[in-house]
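We show some of the complex, not the whole, and keep each chain where it was.
Letters A and B mark the chains as written, and numbering starts fresh at 1 in each.
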Amino acid sequence: MKEKTTILEALIFASEIPLTPDRAAEIMPDTEKREIVTLLGELVRQYEVRGGGICLAEVAGGYQFRTRQDLAPWIRKLKAARPAMLSPAALETLAVIAYRQPLVKSEIDRIRGVDASGALKGLLEKKLVRIVGRKDVPGKPIIYGTTKKFLEVFNLKDLSELPTLRELKDLQNDGGEQQE
Amino acid sequence: MNYEIKLDIFEGPLDLLLYLIRKNEIDIYNIPIALITEQYLEYLDIMRSLNLDLAGEYLVLAATLIHIKSRLLLPPVEGEEEGEEGEDPRTELVRQLLEYQTFKEAALSLEGRPLLDRDVFTRGAPAEEPAAEEQEEDAMIEVGVFELVQAFREIVSRLDHSEDMAIDTEKMSLTDRINEIMERLTEAKELSFSDLLGERTDRKRIIYTFLAILELMKLRVVRAYQLGPFGVIRLFLAVEG
């Protein structure tokens, strides 16, 4: 494979947006744009002939690698069970519940300073948080706590294994070592 | 002595000591302690005069060096320290230096690897999303305990009132007990104190069970009744779940 084609291939692959011939020419000052366009055309054909799982598509005036369209069902299967990330709101709510449980929603709202309804619902659905009981005060508010699954997900034997704020603070007190 | 070395390059006292050993082309197994101690202390002086923040560990090692030096100067005492007779006072320090040197080497070899986002790169574009099907409910969660405690710490630091939010492991053990009691009460509706203790009656468990009940009563989740003085204390859920 030509050295210049090799560079182009790596650039397309690593680029966050479709790589335009103009951008490629900026990066490779010794190569003229005309040559780059020719090489890119060759590369597209090379991938076509090869007939693998990846193809080089011309999109939005640039070039980008994509999976072959007819393989989409497989990719969907891959994506279906992707690890769910907790949103920052969910993580915060979970943290408050984990450290302050058992507690009622108004307490969560007060600590976080925003309404936690949405986050709370998600956490209940993910079975990380459960209803522990009801408080015997007007309105009988629901009391929340964490679940066994919470312990499993966070790899904890029990709640007392949660790091304490003090432990985290000890870690950062020594800010001397700059991390860059 | 020539002091144009970069003082902030040292990663700690062991690093400084290794530097001095290398600089003087000394055999690490036979360190001339007097010379090295003298140079080590001179470096500490320079660091201090430059107002460099001198970590306590530097002073600890200085003390160790001085101690070793004094032991080398003393004639071996008959009878005393019999077990250690013949043991070179430098042995432990040498062992520590060699161990540190090995890990320094390990750090260099790590850095020499083809590093992601420095030497090698993965696909830059986000993968195209084929029409998403519903997410599985039991999807794994990709955060760790560190992220959790950090999230909590950030919330606490946002709170302007100085409410005591310190969490210790005692409190968390208590929470474990509270959860356990609530689970059992939801099933059984009514339980006595000794039911809750079960077979295991170690001191810690009794205390935590008692504290948990107090906490639950304070929260108005649980009610306790006693049948006459010295009678059995019975616990009920204050509100049906």
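Note that contacts are C-beta pairs under 8 Å (C-beta built on N, C-alpha and C of every residue); 3 or more make two chains touch, one makes a residue touch a chain.
What you are looking at is a predicted structure, and each value in this text was computed from that prediction instead of being measured.
Overall, the file's complete complex carries the labelled protein chains at copy numbers of A x2, B x1.
The definition used in the following text is that only the chains that are shown with their structure count from here on.
The distance from the centre of chain A to the centre of chain B, each centre being the mean of the chain's C-alpha atoms, comes to 28 Å.
Residues 53, 55, 121-133, 135-137, 139-156, 158-159, 165-170, 172-173, 175-176, 178-179, 182, 185-186, 216, 219-221, 223, 237-241 of chain B are the ones touching chain A in the complex.
Of all residues in chain A, only 10, 13-18, 64-67, 72-73, 75-76, 79-86, 88, 91-92, 94-96, 98-99, 101-102, 111-113, 125-126, 128, 131-137, 140, 143, 145-146, 153-156, 158-169, 176 touch chain B in the complex they form.
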